[in-house]
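I have placed the structure first, in the form of structure tokens, so that the comments after it can refer back to it.
For chain A:
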Amino acid sequence: MTLLRTRDLVVHYGDFQALFGIGMEIADGETIAIIGSNGAGKSTFLRSLAGLLAPSSGRIEFAGVDITGMPANRVVASGLALVPEGRKLFPSLSVEENLLIGGYAKRKGPWSLERIYRIFPDLKEKRRNPGTALSGGQQQMVAIGRALMSNPRLLLCDELSLGLAPIVVKDIYARLPEILAEGTSVVVVEQDIGQAMKVADRFYCLQEGHVSLAGKPGEVGRDQVSAAYFGV
Partner candidate 1 sequence: MSMDLTLAAPAEPAAPPAPPAPPAYRVERATRASRIGAAALGLATLALLAMPWWADRASIRSMGEILYVLALAQTWNLLAGYGGLISMGQQAFVGLGAYALVVFSLKLGLNVFLAIPLAGLTAALIAIPAATVVFRLRGAYFAVGTWVVAEVFRLLITNTMWLAGGNGLSVISALTGIPRWWRESAILWFAVVLGVGSTLGLYLVLRSRFGLALKAIRDSEAAAESVGVKVPALKWIVYVAAAFGCGAVGALAFITKLRVAPDAAFSLDWMTTMVFLVVIGGIGTIEGPLVGAAVFFGLRWLLADYGVVYMIVLGALATLVMLKMPEGLYGFLARCYRLDFFPVQRRLIPRDQGE
Partner candidate 2 sequence: MVDWINTVLQGLLLGGLYALFATGLSLSFGIMRLVNIAHGDMIVLAAYLAYAVVTHFGINPFVALLLIVPAMAAWGYVLQRVVLSRSLTGSILTPLMVTLGLSIITQNVLVSVFSADSRAIPAGGVETAAVPLGGGVTLGLYPLIVMATAIGVIVGLQLLLGRTELGRAFRATSDDQETAQLMGIDNRLLYGLAMAIAMGIVGLAGVYLGIRANFDPSAGPSHLIYAFEAVVIGGLGSLWGTLAGGMILGVSQSIGFRLDPGWGILASHLAFLAVLVLKPNGLFPRTRDR
């Protein structure tokens, strides 16, 4: 069953057009990778799905409901959560408070503080620390946990690997199956193709605001991907 569908999504920043009619479909339980170089429009796309940017035209349907132009605070209540680029933890909140505020929308579901601490045991012992006192990898875990606390049906992850050592990135990606086991669909956005393609069922490649390629990781050749990625 289709969980998310966008049609002809166009987004502007002032006079600058960032997205030129993106069409995408994500089914329940799927893991999707969105890849593309810096400035391809990946973050813009996620931010418009999450309700932080209002599209100029086009349509976003989530779980059969039109959420185009819905403000971010209501989008999350309908089951779509974003782990923002750069983690964006709240510095005046402790780790546990950061996680708790993730559940502000009061959506029912399987996630609780205990579950989050089970997946990310590091966080439990640091739960009284301010979120910003943690290592980069641990901060990313808080950011993911915080998004999960809203019990999303679709989890959007923007550049999980940004600024993290490869071993830490691997560690974080290793927790993905536990999240998927709850039936949550996941979108990972990365500049780094390798990690994202390994976990994804399907992928979309963005280039200058267009979908330049879509398919299944195993079925597309390396050259095809790099052509779609770099536009050569």
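Note that a residue touches a chain if its C-beta (ideal position, glycine included) is under 8 Å from a C-beta of that chain, and two chains touch if they have at least 3 such contacts; residues count from 1.
The candidates were selected such that all candidates are chains of the complex that A comes from, given by their letters.
Quick caveat, the model's predicted, so the values are computed rather than measured.
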Identity of the candidate that touches chain A (this complex; choices 1 or 2): 2
For the chain A and candidate 2 complex, residues of the former touching the latter: 50-52, 71-74, 76-77, 81-82, 84, 88, 90-93, 97, 100-102, 104-106, 146-147, 150
